[in-house]
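Heads up, one of the protein chains got dropped from this complex, but the rest are sitting where they should.
Labels for the chains are A and B, by order of writing; each one numbers its residues from 1.
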Amino acid sequence: MAILVDLKDVSKNYQRGPETVHVLENLSANVPEGDFLALMGPSGSGKTTLLNLIGGIDRPTSGNISVGGQGLNDLSESALGKWRARHVGFIFQLYHLLPVLSAARNVELPLLLTNLGRSERKQRVAAALSLVGLSDRADHRPAQLSGGQEQRVGIARAIIADPTLLLCDEPTGDLDRKAGDEVLDLLEALNEEQGKTIIMVTHDPHAARRARRILYLDKGTLGPEPVE
Amino acid sequence: MKFLPLIWSSLARKKVRTVFTLLSVFIAFLLFGYLSAIKAAFQGGVEIAGVDRLIMVHKMSLINPLPFAYKRRIETTEGISAVTQASWFGGYYQEQRNFFAQFPVDPQGYLDMYPEISVSEEQKQAWFADRGGALIGRGIANRFGWQPGDRIPLISPIWRNKDGGNTWEFTISGIFDAGVEGFDTSNMIFHHEYFDEGRAWGDGLVGWYIIRVDDPERLQDKAKELDAMFANSPRETKTTSEKEFLQGFVDQVGDIGAIFTAIISVVLFTLFLITGNTMAQSVRERTAELAVMKVVGFSRRRLLSMVLSESMLVAVLGGGAGLGTAWLIVTTGGDPTNGFLPAFYIQTKDLVMGVLLVIAVGAVSGALPAIQAYRLENIVALRKVA
Partner (left out) sequence: MNNWIAQVVSVTGMNIRSLPQRWGSTTVAVVGIAGVVMVMVGILSIAAGLVDAMTDKAPKDIAIVLRAASTGEMDSIMSRDDVTAISEAPGIARIDGKLLISPELFVIVDVLRRSTGTASNVPMRGVDANVLAVRDNVRITEGRMFEAGLNEIIVGRGAQEIFEGIELGDTPRWGNNTWTVVGVMEADGGMPESEIWADVRVLQAAQNRGSTIQAVRVKLASPGAFGGFKDFLTADPRVNVSVQTESEFYSGQSRFFSIFINSIGIFVGVMMGLGAIFGAVNTMYTAVSARTGEIATLRALGFGASPVVFSVLVESLLIGLAGGLIGAALAYLIFNGFQISTMNFQSFSQVTFSFAVTPALLKSGVIYALLMGFLGGFLPSIRASRLSISTALREL
């Protein structure tokens, strides 16, 4: 399998007042295409940070990240944005839907950055919503949807531009068991049937078990076993 | 354009707030438009003053009369194509508060001198034929409700007539309109002969002369020449271009333009604050959403232009409606003083200024919030949320 995500000696520091916090130190890892990776670890271990770095929302203090052959360090701020729109889909714990937009318009958002015409966009939105099973809720606002439904809209938005990589930050964290399972079913289907590579940060072992493999991030290192 | 629904929905986020902001902008530009009309009433006449006309008055002041004999001498001067006279009647209708301007003139000469006077051929001929007839401006007609055919008595404190009283009878021959926007229609013109025959004193005297020159380029030269002609005579003259003459009146009232600008500046300044603050609030509340859009791939520049578009939209909708409503009120409602103002309209240059100001309001009030959106740091914004 070809490598999709390649991390080489990645470090990330934050300034917290007078202190420097070393979140990640010289991390190297890779994620093959078509992988469904669950990332677990204690709070503050840097899981979300790692996800953000891979998705290009943040830049490493040192080291190289390349995704699908594209070195992210080489890209400017605006180029990163464009790249992200095409290649990455984000799914958040708190969904982050725009409350003033209907479900359909929320899903459409990434397409506004492309050259697609109105009818094409409508088609794709319909397809995405149908995939997540929410065609009948297309005109509803987030406030009118349940948590699980909101997350599924979030997934539809994440896949609408047909990215190769999906990055999920605690996707089931705010959902009850049933809704959570529906979401995980979707993710599984996206991975197995559509070949999307998924990296999922989660606290929940139940969710982690749905992935193909699990890695643990602790004290800046990534390993197959939880550190005792 | 495809971003319009997105921009619109951002505004719809807090409907009440958006509505009130729109109303503020609306009011501000309604005020701007209406005040522009008032300003034009004081200043506008100057703009449309004849480029080839001179006004000659007595050098001491314009209330001192000039000899009728001067007319011939002016007429025969080289470079002058026409002369006509007018005087100040100073009358009022029934009560002193119903005063307005009336001028005894030479009918044909005056109408030739002022092609801006627009009156039907029929009414014009009726006036020519009736020595005691008068043409009234539309402003006067509106104010008193007079119609052609009405007989109206006017009292002139200055001009006692030969039968000993101060009351003069006139018949309305017709109503004239402003052929050029801004031309004064708050006065009445009648026959000089009727005036001259009837008045108990003032024989051989007129109020002032209106003079047309052949070559507008030589306006000032001709003015000097004419004054030189009458210098050292018992009644010396002061001749100026019509524009200067009217400007003189405007200057006498005071610096209307400055007062207007001052008021509008305060209004706009306050408006900038209000709309700017609203936009800033809106952006501040949406940091998380803006961050998400950045995650999805929207660039900084796009976010900046979206925020700017929001403030522009508010400004254009509110300001456009305000200017439009002002224009409507001014053109359909007309003179609020019902005939005291010489003209009442919004000058084109002020409309243009209004549009520019609308754009300025949109740009200035959206600037800071747009920059805030531009500078948004992904991590900080997202972390705030998580």
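Descriptive notes on the structure:
One rule holds for everything that comes next: a residue touches a chain if its C-beta (ideal position, glycine included) is under 8 Å from a C-beta of that chain, and two chains touch if they have at least 3 such contacts.
Since this is a predicted model, take the numbers as computed values, not measurements.
Across the whole complex, the hidden chain's contacts among the shown chains comprise B.
When the full complex is taken into account, the listed residue touching the unshown chain is B:Ile27, out of B:Ile7, B:Ile27, B:Ile152 or B:Ala288. Looking at B:Val105, B:Ala141, B:Met188 or B:Leu271, the residue that reaches the missing chain in the full complex is B:Leu271.
Touch with the chain omitted from the figure is made, among B:Met229, B:Ile263 or B:Ala288, by B:Ile263. Counting the whole complex, the residues of chain B in touch with the unshown chain are 14, 16-17, 20-21, 23-24, 27-28, 30-31, 34-35, 38, 58-64, 90, 92, 96-97, 99, 155-158, 160, 166, 234, 236, 238, 247-249, 251-255, 263, 266-267, 269-271, 273-274, 277-278, 280-281, 336-337, 340.
The rule is simple: only the chains that are shown with their structure count from here on.
Across the complex, chain A is touched by residues 2-3, 5-6, 9-10, 12-13, 288-289, 292-302, 378-379, 382, 385-386 of chain B. Here chain A touches chain B in the complex through residues 48, 52, 55, 57-58, 77-78, 81-82, 84-86, 90, 92-94, 96, 98-101, 105, 109-110, 112-113, 118, 157, 169, going by the rule given at the top.
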